[in-house]
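Missing here is one protein chain; the remaining ones are kept as they sit in the complex.
All chains are identified by letter, namely A and B, in their written order; residue positions are counted from 1 within each chain.
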Amino acid sequence: MTIFRQLLSNKKAMVGITILLIVVLVAIFAPFLTEYSPVKRVGRPHQAPSWEHWLGTTRLGHDVFARLVYGARVSLAVGFGAGLAITLIGTVLGIIAGYKGGVVDEVINFFTNMVLVVPNLPLLLVLAAFIGQASPLVIAVILGLTSWAWGVRVTRSETLSIRQRDYVKSAEMLGEPSWRIMAFEIFPNLISIVGINFIGSVIFAVITEATLEFLGLGDPNTVSWGIMLYNAQNASALSVGAWWDLLAPCFALAVLGLGLALINFAIDEIANPRLRTGGMLNRWTRMVRIGEGKL
Amino acid sequence: MTDPVLSIRNLNIDYIGAEKDFHAVKDVSFDIAPGEFFGLAGESGCGKSTIAFAVSRLHRPPALIRKGSQILVGGRDVLALTDDELRRFRWREVAMVFQSAMNSLNPVLTIETQFYDVLKAHSRISRAEARTRAAELLKLVDISPDRLSSYPHQCSGGMRQRIVIAICLALNPKLLIMDEPTTALDVVVQREILQRIDVLRKELGFSVLFITHDLGLMVQVSDRIGIMLEGELVEVNDAQTIYRTPQHAYTKRLWASMPKLHGEQIREGAQS
Partner (left out) sequence: MTFLLRRLAFYLAAFIAAATVNFFLPRLMPGDPIQIMFASAGSELSLENLNALKLTFGFIDAPLGEQYLRYLQSVFTGDLGRSIKYFPLPVTELLGRALVWTLGLVGIATLFSFCLGTFLGVMAAWRRGTIFDSIVSLTAIFSSSVPAVVVSLIMLFLFGYQLGWFPNGYAADPLLDPGFNWTYISSVLHHGTLPMLTMVIVLTGGFAVTMRNNMINLLGEDYIVMGRAKGLADNRVMLWYAARNALLPTVSSLAIALGTVLGGSLVTEVVFNYPGLGNTLYQAIIARDYPVIQGQLLIMTAAMLIANFAVDLSYVLLDPRLKKA
């Protein structure tokens, strides 16, 4: 609980959470924010932003703003869905490897390191290419299955140090089953690592989904930010001067990425007090300036 | 009486917090005479290391030495030194052995470079001269000059701590501060190192400020002892008085909480 209270008193976290909350609300209330359907032709091709079409229209005459607010649903769903899967696999494998040790650890560690050195995006491209036009769900699933390695590595190394603590030792003495120790003694101490892993994975999933779709591996009928980029690029939006078509999803992705990154940075500061700068340093600087003391 | 090597008057140190400050050292005053072995004891977190850091002004934000505090080393006001004067003052006047024996040496530099660093920072000296001087210093602590080209990880914990002591002696400081220097070492090595310090002190004439939570060990080596409790210096007396007739209730409690030691004396005359 304290970690959540600390998050609320951290300036970076508050800005990040606010951004995320706005995107979530936009996604939920998309039908109330725009009168247009994201998949219907509602105007002439490539109209500039105007009162009728706030962010202009695409080459096919779709309303960019409508596609943007509906597209937020896909980005968030893929981001959080895949992020959850990545974190779940990474945390479970990491705790098991770190706690069990021995052969189990060696096997998990070997595969983790192997996945880490095979470049992720090229691998995803091959997978997606064979699948054909991947729907957002398929993209989320393959992201979940291929991107857990980093999480295993950090969770494992943290588990290794927690395993040595007294309360784990005493639970072992009391003969608690190892799954209980892993779930109730070790996991609660990994909360901040898991949190960082989760938000980091969400950022990764949002970016990667958009990238795969931009490269033409997504399903072109999806309404998502990545497909918007893909369509705009295919329509040579920049060279015909329809910058709104391309820049709108760019801006949305950048804002969501920034919000999530701020939350991640804040969790890092809370988990590791040495990284914290905050109020005390400001007060310290002020006191030195007015001659209350020195170093 | 001669002028003290270290004179601390009304020292107040706070750790600044976002809303409230932590008052770590409260109005502490004491002196250390030339050649004296002075012990500072207390539980962990009582502010004794905070004092040690303040003498060389090694603190980092959010620590704050409050105005009105005074630290004199050889009569010089340490808190009034400019950055450049402070740099020259450090190690030449006050050298320091830190808590963790394993971790006081830079793991990526050779022992020789770590001697050279300090000699070059304080005098004009060639690499070759520095090497000769470093070899001499290592001899003082019974370490072969071959070790100069080693890296710290190639030396044992006790050896590393002796190397740190040799580096401390490089500039003939007036005062050697030892901040729990032996906590990470086993008892045998611990005794050996304190004996060595005692011999060197008599030979070279520096004073020692020795900080530990181990009062039993401290009584065996110190001339005078200060007892700290929650940032305050509650009792200062010669070692024998502290041992036989402690005045302050807290000192008595400290003794009561400690298993009686019957180890052999580290130096003659510490307790008779």
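Quick note on the criterion: a contact is a pair of C-beta atoms (placed from the backbone, for glycine too) under 8 Å apart; a residue touches a chain by one contact, two chains touch by 3 or more.
Predicted model only: the values in this text are computed from it and were never measured.
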Identified contact with the non-displayed chain, of B:20, B:67, B:87 or B:127: B:87
Missing-partner contacts on chain A, residue numbers: 113-114, 116-123, 125-127, 129-131, 150, 203, 206-208, 210-211, 214-217, 229, 233, 238-239, 243, 246-247, 250, 253-254, 257-258, 260-262, 265, 268, 272, 274-275, 277, 281, 285
Chain B residues touching the omitted chain (full complex): 53, 56, 58, 60-61, 87-92, 95-96, 98-100, 103-110, 117-118, 121-122, 151, 153-154, 164, 167
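What we mean here is this: only the chains that are shown with their structure count from here on.
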Chain A and chain B: spacing of chain centres that average the CA atoms, whole Å: 49
Residue numbers on chain A that touch chain B, as the complex places them: 278-281, 283-285, 287-288, 291-295
Partner chain A, residues of chain B touching it in the complex: 14, 16-19, 57, 59-67, 69, 79
